[in-house]
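Take a look at the following structure, please.
Only one protein chain is missing from this complex, and each of the others stays in its spot.
On to subunit A.
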């Protein structure tokens, strides 16, 4: 399949006329037609003839010329409706483009579909969608992960060349691991969120999904950077992420915290993560013990801050200027809105919201201490393998626990790279997280690329 090729190989093929971008786009549509409905991967698909006509208008020298991509349906786009997987926005057509979409368009990439997700980002499974529960391409009786489940599944099933997700408390990392693709949660502020429907603004980040770390680096180099429409974007210069892959990192100190391999972690995932560490050691890196006793307190803190912020952000959906009525929120979203409102209310603000803000400070200190002893922290990604459809959505605590290793990173604003690291005996893929200090994307990508140059887990895709 042409879509198995890396983005750089596709682009090189377009330049020397050995690959026709029309064929690649047709292949993506072919895979969409064969699998999207069955797996509930995509919410809205652009007309193929329109896509091909648009391709003809593009300048062939553009850096991402002709590459078809999928956006999570949380991004405002003028070409396709933006639902955030909620019937409230079923017929909402944005009058402007999200910055990430604008940048990709300007670079010559082509939006071909909007991916399924948990409505408003509320979930870790894509079960909380008004457009059908997202199914895992490796086993359709199980969840795809989430909240950015659709875009992740679209990458592994080759419905696109790459995709864009959104990660607040693990929404890129969790489905990347459960689909056997690479995903990057960026440093908070590295990529503009303008035009991204807000979930929890103090943690929301925009990041790429791709078949490899090399592809992530290329996409990140296009979407990163300061944006005058998002005041939280950093003015720090954007690194040359592709160039940073050229030199393998030498003798990094890889921090491993025993607390992160405790009771709730699936034993095969624990073994897999330790095997991953051994592989890094065999590549010349040094494994160091660190202390990071933060998983449980981070999850509790996250479930104060995220509902509080979402109760405020979703207050705008009043059905007046756009969208349907608030009765259309799902039970999952209603619970989060009500809990957040409670945690912010007079009398409980100190016990909940202010308490969470203080614990965030403790977490920052703990991570700062950890990064004084190591360059990169290795964490498991998901504590469990993908549950059966319907299991998480009925059990809020289990749904929360899926993000056990994700929320600490979200709260401190660090970047985290998730890459495939092997398979469970049940045949489903496992991923790990490489976490670095803020703005260490180049380092994480270089390390992940080095691993992928020496392993082949990331090249496997499911038999469909």
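Definition applied: a residue touches a chain if its C-beta (ideal position, glycine included) is under 8 Å from a C-beta of that chain, and two chains touch if they have at least 3 such contacts; residues count from 1.
Methods note: contacts and distances are computed from a predicted model.
> One chain is missing here; what is its name in UniProt, given the choices "PepSY domain-containing protein", "Radical SAM-linked protein", "Aspartyl/glutamyl-tRNA(Asn/Gln) amidotransferase subunit C" or "Electron transfer flavoprotein subunit alpha"?
According to UniProt, the chain not displayed is called "Aspartyl/glutamyl-tRNA(Asn/Gln) amidotransferase subunit C".
> Among the options A:359, A:377 or A:447, which residue touches the chain absent from this view?
A:359
> Just one of A:1, A:22 or A:93 touches the chain that is missing; which is it?
Selected residue, touching the omitted chain: A:93.
> Would you write out the residues of subunit A that touch the absent chain, in ascending order?
Missing-chain contacts on subunit A: residues 91-93, 95-96, 188-189, 202, 228, 231-232, 234, 296-297, 299-301, 303-304, 311, 315, 318-324, 326-327, 329, 331, 334-335, 337-339, 341-342, 345, 348, 351-352, 354-362, 364, 396-397, 400, 411-413, 438.
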